[in-house]
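Every protein chain of the complex appears in place save one, which is left out.
Labels for the chains are A and B, by order of writing; each one numbers its residues from 1.
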Amino acid sequence: MSTPKQLPRWADLILLPLVGLAAALLLSCGVIALLGESPWQAMRLMVDGAFGSQESIGYSLFYATNFIFTGLAVAVAFHAGLFNIGGEGQAYIGGLGAGLVCLWLGHWPFWAVLPLAVMGAAGFGAAWAFLPGLLQAKRGSHIVITTIMFNFIASALMTYLLVNVLIKPGQQSPETREFGSNSWMPFAHEILARVGLDFTATPLNLAFVLALGAAGLVWVFIWHTRWGYALRVVGQSPEAAVYAGISPSRITIMAMLLSGALAGGLGLNELMGSQHRILIDFPGGAGFVGIAVALMGRNHPVGIVFSAILFGALYQGGSQLTFDMPRVNRDMVVVIQGLVILSCGALENMFRQPLTALLGRRRKSGEGRS
Amino acid sequence: METYTLMVLLLAATIRVATPLLLAALAGMFSERAGVIDLGLEGKMLGAAFAAATVATVTGSAWLGLGAGMVTAIALSLLLGFACVTYRGNQVVAAMAVNIMVSGLGPTLALAWFNLGGQTPQLDAAGQRFTAVVWPWSQSARETPFPGLLYAELLSGHNLVVYLAAALVPAAAWLLYRTRFGLRLRAVGENPQAVDTAGISVTGLRYQAMIISGALCGVAGSYLSIAASSGFVRDMTAGKGYLALAALIFGKWRPYPTLAACLLFAFTDALAVRLQGVALPLVGVIPVQFILALPYVLTVLLLAGFVGRAVAPRAIGVPYSKEK
Partner (left out) sequence: MVEKITVLPPALELRSISKRFGAVQANRAVSFQVAAGSVHGLIGENGAGKSTVMNIVYGFHRADDGEILVNGRPVKISSTQDAIAAGIGMVHQHFMLVENFTVIENVMLGVEGGPLLAEGIAKAREALAKLGKDYGLDVPLDAIVGSLPVGLQQRVEIMKALHRGAQILILDEPTAVLTPQEADQLFRLLGRLREQGKTVLLVTHKLREIMAITDRVTVMRQGSVVAEVETKDTSPRELAEKMVGRSVLLQVQKGPARPGAELLTVSNLEVRDAQGVMRVKRVGFKLHGGEIVGIAGVAGNGQSELLEALAGMRAPVGGEIRFGGRDLVAEKIDPRGRRELGLAHVPEDRLRVGVVTSFSAQENLILGYQDHENFNRGLLMNNQAILEDCARKMAAYDVRPPQPGLRIAAFSGGNQQKLVVAREVDRAPTVLLVGQPTRGVDIGAIEFIHQRLIGLRDAGKAVLVVSVELDEILGLADRILVMAGGEIVGELSRAEATEEKIGLLMAGVREEKT
C-alpha cells in the first residue's frame, strides 16, 4: 500500500553512489590498515600513481577504455531489465572478431580495416550474447545462469582456438602472430604528436575515443530513439510494454545483442590498441568490472564514463601501490571493486532508507506521495 | 586389463574432483531451496580455502584450518543474508560482490602475511593437511584386479573430507525430506507467504539456510587448500562454485541427482585430463576444451528445456516482504 518515498533525482543519481563509494573506500582503508600499512599513505600513492604523470594518466585511461565498453554493456541490458553477467565472455569472443579481421586484413589501410574490425568485434560479441537472449525471451531460461555458462564456454572455445588453430606456428605460448601494423590503433602519443603535443608513450589509443563515442551513442539510443524508449519500457514494466504494442521478447533479444556488441568493443582497445595479437584471457576480468562500473555509474553513460575512469585509475594506481608498498598488491583493487559492488548495488537499500529519511525530513511537502 | 586399470584410476580421479563440487552443490541446495540464489558459492569456497590454509599454516592443525574455513564461509554467507534477506538487495549483485571481493582479498592478505606473492606457504608438516586414509590390506589387495583394485583405488586412499562428502548426501537428503526443518525450508523457497501465514519466520529460515550453505562451502573450500593440495593459491576455485551451481541445477535441486551430476561433471574433467592428446578410434583427438565445456553446454541445454526441465524453487531470487 504505502509506496516508499522517493529520493530526489540528484540524490539518486549522484549522492547515493558517492555515499556507496565512500563506504567502500572506508572499508578498503580498514583492510589496508589491517595489512599494516597507512591507509592515508596508500590512498595518496594511488591517486598519485593514477594521475601523477602523463604516463600514469595514459595507463589509467587505457584501462578505463575497457571498462567503459563493459560497463555500457551491463547498463544497456540492465535498462531492459536483464542482468548480463556474460560481458567477460562476450568481450573475449568479440575480441576474436576484431582480431580475425586484423589478422586477415592487417595489410589493408587502417581506414579500411577499422570499420571492419569494429563490425567484427561488435558482431562476434553480439553473436555470443544472442543465444542467452533468445533462450531468455523464448524459453524463460534464467539469463544470469546462461550468461555465466557462456563465459566458461567462451573460455574453453578460445583456449581451443588459440592452442590448436590460431597459434603462431613454432611458438610455445598460445598466441596468434602479430597483427599487420597497418591495423594497429594509433596511440594517443602518436596522434598528439601529429598536432604538435608531446605525450609520453602509453598504451592509450584511439579506442578511448571510440569508447567515448559508444557512450554517446548509447546515450542517444537509450534516451533519444524509439527503440531505446521501447527498451526502457520493457525494463520498467513488461505489462505496459504489451499495452503499448512493444514485444518484450523482441526487445530482450535486441538488448542482449547490443550489450554483447558493446562488450566486444573491449577487443578494439586491448588487442588492436595494445597487444596487437590475440592471446589467452585478454579480457582479464574487465567484464566483471563492468558490473561495478555500471552500478556505480547508475547505468547512465556519463556516470559510466566517470566510474570507468575511477576504476581505470584504481587499476593503474593499484599497480603503482605494489612498487611502494611491498605488503599491498594489485589485488587490493579487486577488493575495492567488490566492495563497490556491495555498497552501490547489494546494500543500496541500507543507504537509501536513511538518506531518504534524512532528505525527506528537510522537505516535508507532499510531492513524494503517489 | 590395461583399459580396466585406466578406468579404475579415472573413476578414482572422478571421486576426488567431485568432492568439492558435491560439497558446494549441497551448500547451494540449502540456500536455493530456501529461495536465495547462491552464485556466491565460488566466493565462499575461495574465502574458506584461504582461511583454512592460513590457519593450518599458523597452527599446524588441519582441523583448526577446517574450522577457520567454515567460520569464514559462514561469515560470508551471513553477509549475503544481510544484503539479500534483511536489506532485500539483489541476490545476484550481492553474490558477485562477494565473489569479486574474496578473489582480491585472499591474495592481498596472503601477500601481507606470508610475503609469497599471494600464496600461502606449502603445507608439508604432518597434521597440517588431510591426507589419504589408507584402508587395511589395500596394498596387498592391489594385486588382484577385481575386486582388489577397486577396493584399493575407489574405496581406500582418499582423505577424510571425501568420505565426509559422501556421507553428507544421505544426511542432506534426510534433513531435507525427513525433518521439520527440511519441510519448512522447502516450503519457504516455494511459497514464503504460506510459511509466514503458518506462523513461521521467513527471515529466520533463510538465515539458517545461509548458515548451512556457508558451513558446507567452508568444507568444500578447505578441501581445496588443505586436502586436495597443500596451500592456497590465487583463484584456486577456478569456477568450481559456478560448476557446482550448474550441477545443482542439473540435479534439479535434489540431493541424489545432484550427486550424479557432480560425478558426471567430475568425470568429464578427469576424462579431459586423460584424453589430452590421445587419439581415439574413429574420432581421433578430441580437444580437451570441448570435454571441459560439456557441463556448461549441458546446463544451458537443460535450462532451455531441451534435455528435461529444471524447475527452480518458485520463490527463488525474490526478496520477501509482507506487503508484496
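Following the convention adopted for this analysis, a contact is a pair of C-beta atoms (placed from the backbone, for glycine too) under 8 Å apart; a residue touches a chain by one contact, two chains touch by 3 or more.
Note that this is a predicted model, so its numbers are computed, not measured.
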Filtering A:148, A:233 or A:289 for touch with the omitted chain leaves A:233
Missing-chain contact, candidates A:18, A:112 or A:244, resolves to A:244
Where chain B meets the left-out chain, the residues are 177-184, 186-187, 190-191, 193-200, 314, 322
Across the whole complex, the chain not displayed is touched by chain A residues 1-3, 6, 220, 224-226, 229-230, 232-233, 236-237, 239-240, 242-247, 367-370
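Keep in mind that, in the parts below, only the chains that are shown with their structure count from here on.
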Whole-angstrom distance, CA centroid of chain A to CA centroid of chain B, is 30
Within their complex, chain A touches chain B through residues 1-2, 31, 34-36, 83, 85, 131, 135, 139, 141-142, 144-146, 148-150, 152-153, 156-157, 159-160, 163-164, 288, 291-292, 295, 326-329, 331-339, 341-342, 345-350
As the complex stands, chain B meets chain A at residues 37, 39, 83-84, 87-90, 92-94, 96-109, 111-112, 115, 118, 234, 239, 242-243, 245-246, 249, 287-290, 292-293, 296-297, 299-300, 303-305, 312, 323
